[in-house]
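Every protein chain except one is present and positioned as in the full complex.
== subunit A ==
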Amino acid sequence: MDVAFWVLAVVAAAAGVAVFVVDSMARATFALLASLLAVGGIFLLLDLHYLGVLIVLMMVMEMLVMAVFMIMYMMNPAGLMPMTMVHNHRGAIVIAGAVFVLLAAGALLTPWPHRRGAPPADPTHALGLSIMGPKMLVMMVIGVAILATMIATVVLATHRGRYDADRGHGS
């Protein structure tokens, strides 16, 4: 189990780095997919079968949709030339490095409390009872947020959206 975890952890982190290193947007999408799938695998190791499978299925679909958009906006489709489009490269690396050191130090130095209780026999059952019971507000907010997103994306994608090209021409 430990070997599986370390393999998945290294894959997740390395694929995350690869997203910003590879020379084509399509490759970056699949690197991100690899990172997300490794995290889904880690969830399966944590006995969170429902959430692990949910992450895997959802992210495969999400990255496939992303790949379609990538092809539409694609720069350098075949990766035939270097593709670096960054601003403030050094500053971003310094900030990201400092944040990593800070977070890792916090994770390693904090005296974490001991585990309270044992995982339930069926974590999915516990999650289902929770979101349909005491945490139903979370489920309701998620539902409304998804509906609002659907409406907002359609509104934004129409010709009368935020960046209307005809605005100011009397239309």
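Criterion: a contact is a pair of C-beta atoms (placed from the backbone, for glycine too) under 8 Å apart; a residue touches a chain by one contact, two chains touch by 3 or more; residues count from 1.
Here, contacts and distances are computed from a predicted model.
Between the listed names "Nitrite reductase large subunit", "Putative membrane protein YhdT", "NADH-quinone oxidoreductase subunit K" or "RNA polymerase sigma-70 factor (ECF subfamily)", the UniProt record for the complex's undisplayed chain reads "NADH-quinone oxidoreductase subunit K".
Only one of A:Val60, A:Ala104 or A:Met140 touches the absent chain when the whole complex is considered: A:Ala104.
Seen from subunit A, the chain kept out of the figure touches residues 1-2, 5, 9, 12-13, 16-17, 19-20, 25, 28-29, 32, 35-36, 39, 42-43, 45-48, 51, 54-55, 58, 62, 65-66, 69-70, 73, 75, 85-89, 91-93, 95-97, 99-100, 103-104, 107-108, 112-113, 115-120, 123, 126-127, 129-131, 135, 138, 142, 145-146, 149-150, 152-154, 156-157, 159, 161-165.
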